[in-house]
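A single structure is presented below for examination.
The full complex has more chains than appear here; those shown keep their coordinates.
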Amino acid sequence: MEKTIRELAQLIGGKVIGDDSVVITETRGFEQAAPQSITFAIGEYVEHIHLCKAGAIILEAEVTNAPMPQIIVDNAKAAFAQVLQLFHPPVIVPREVHPTAIIGENVTLGNNVAIGAYCVINDNAVIGDNVTIRPYVYIGHNTRIGNDCDIYAGAIVHENCVLGNRVVLRAKAVIGGEGFGFATENGVHTHIPQVGNVILEDDVEIGSCTTIDNATMGSTLVRKGTKIDNLVHLGHNVEIGENCFLIAQVGIAGSTKCGNNVIFAGQTGCTGHITIGDNAKFAGKTGITGNVPADAVMAGYPMRPHKEWLKLSAYEHRLPEMVKTVKQLQKEIDALKAQLKES
Amino acid sequence: MEKTIRELAQLIGGKVIGDDSVVITETRGFEQAAPQSITFAIGEYVEHIHLCKAGAIILEAEVTNAPMPQIIVDNAKAAFAQVLQLFHPPVIVPREVHPTAIIGENVTLGNNVAIGAYCVINDNAVIGDNVTIRPYVYIGHNTRIGNDCDIYAGAIVHENCVLGNRVVLRAKAVIGGEGFGFATENGVHTHIPQVGNVILEDDVEIGSCTTIDNATMGSTLVRKGTKIDNLVHLGHNVEIGENCFLIAQVGIAGSTKCGNNVIFAGQTGCTGHITIGDNAKFAGKTGITGNVPADAVMAGYPMRPHKEWLKLSAYEHRLPEMVKTVKQLQKEIDALKAQLKES
């Protein structure tokens, strides 16, 4: 797409300072901008405008001697969002069932549903209104999907699961796989059928290649508003509260129950059968080894309060010096003893 | 499904205490049960029956003043399993090759095989008897699948691999990808073809989004009965023994060899080219940095015996106090020295 600065200024209702005939072909962030880019600056960024290589910049006040034409608006971020939408129109998904989609018996499809190429929607599934299902999505028998959900290519929802409204599943998320449950006798492991399901409440988002296992019985549960990043694993019977964040590569073992507004930073691992209170926070790579009270901020492995972990990490540095000092003290004491014996 | 307590009692041969006309529509675990649920209680759970919200409960002996109707049987767990099967009949997969499945040349299909929609089975593949292959499964050229295997949606088995009998691959498992092998010259990395394969012996189970790479030559090998959870990675030429457990997000680097009955808890990582003895156990997040003898129980990173790791973790707490104490001792010694000099 090619737009002149003049055309862009008209779109966002701004005033041009400089040559309004310059042609812009893309949007970029401030630091990555090039002569064909438009970007924006607010706050501290404005001071560094002479380092910016954009062909045009959206500002909230004129900058003297800026190296490129400016468009002055009231709200630069909102104006830039409008330009972003112009250059990056969201992909329009046709509101139809693609002829290659395989729809089972007794499936209920809501209004304004889009089902992409090569989807398989199994018997008795229920798909709500305005749901977008992209190619290669597999919906298991009896699974219910609420309204306004968006399911990306290759996601799998196994049978008997329940998704609320506005749930997003990113590409290749796997919901409702059989949990890792075995009975071991004489060293031989026999799989125990995991007949439960997974429930994802309203406004839950699940990242790419994230796997959430079925409960053994009952439900593995993610409460409303919780956002889960890529490559995360939730074991059977896990319960995650409302509005939590689980960052990439977090793993939560079976039957752990977690409150609301909890944040698990990346690669944190959590043992099974424990309870985590509301508003708890875990630094990256934390190894959660036991129950955690509400509002705790934890780090390390074994897990400690974050401040203590930082303190201990700092003190570790001093270990070699300490060993030396203690040896030295021993010598001094021995010298004192000898001296006393003599005296 | 709707069943009265009377109907359920008949199914499991139990005796009803209370109103047998109550309608039950689902099974749930003891703690999650609601008025429309049936559940069961044994052991300690029986003491907490007054907290249970189930509409009906299966017990092995009558409880006075229970808040819901009871069904009394000899074995409550087995009876509940019968009820589970009634409410959660396993999905019946038709024993047919779906018309959209693409079957290559010279493919051998066993008896009673089910091949789902949009599968691609490549030339010279061999599929054993009673194998269930769900939608979107890709079987590479020359790959051999034993009898009674169950392969979930979207799993991929690359060419030349060998699966034994009763092998289970969960959704989106990737077996036989090219290993991560490169020759580096002047900082530039050139891929070395990994012409080996993967062998999964009888009764192996592989979790969702788990990746097992081909050997450079020979075979990456998982021996019989070993169960691998979701999001695990096995590098090229890894060998895992019999009846091991690899919990979610474990990673094993290339050419490591592991004995039988080994347990790797979640997020454990293992360096390449080492040997791990039979019955070794690794706590979650262990960093395995060298050979491990049989029967060892290890934890931490760098790895230590689990008991030592616990002890050191406890001692770490005392570091700041120690630093203080040592400073104090230094002062006392200096005071003693001064005193001696004076005297």
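Order of writing sets the chain letters: A and B. Residues in each chain are counted from 1.
Here is the rule we use: a residue touches a chain if its C-beta (ideal position, glycine included) is under 8 Å from a C-beta of that chain, and two chains touch if they have at least 3 such contacts.
Treat the numbers as computed from the prediction; the structure is a model and nothing was measured.
Participant: Shown here are 2 copies; how many are in the complete complex?
Facilitator: Total copies of the sequence across the whole complex: 3.
By definition in this document, only the chains that are shown with their structure count from here on.
Participant: Compute the rotation angle for the C-alpha superposition of chain A onto chain B, expressed as a multiple of 5 degrees.
Facilitator: Angle of rotation between the two copies: 120 degrees.
Participant: How many angstrom between the C-alpha centroids of chain B and chain A?
Facilitator: 23
Participant: Considering the complex alone, what residue numbers of chain B touch chain A?
Facilitator: 27-29, 31-32, 84-85, 88, 90-91, 100, 116-118, 135-136, 152-154, 168, 170-172, 205, 207-209, 225, 227, 229-231, 243, 245, 247-249, 260-261, 266-267, 284-285, 300, 313, 316-317, 319-320, 322-323, 326, 329-330, 333, 336-337, 340, 343
Participant: Could you please specify the touching residues of chain A with respect to chain B in the complex?
Facilitator: Per the stated touch rule, the residues are 102, 118, 120, 122, 136, 138, 140-141, 154, 156, 158-160, 172, 174, 177-178, 180, 182, 187-189, 191, 193, 195-196, 209, 211, 213, 215-219, 231, 233, 235, 237, 249, 251, 253, 267, 269, 271, 285, 287, 301-302, 311-312, 315-316, 318-319, 322, 325-326, 329, 332-333, 336, 339-340, 343.
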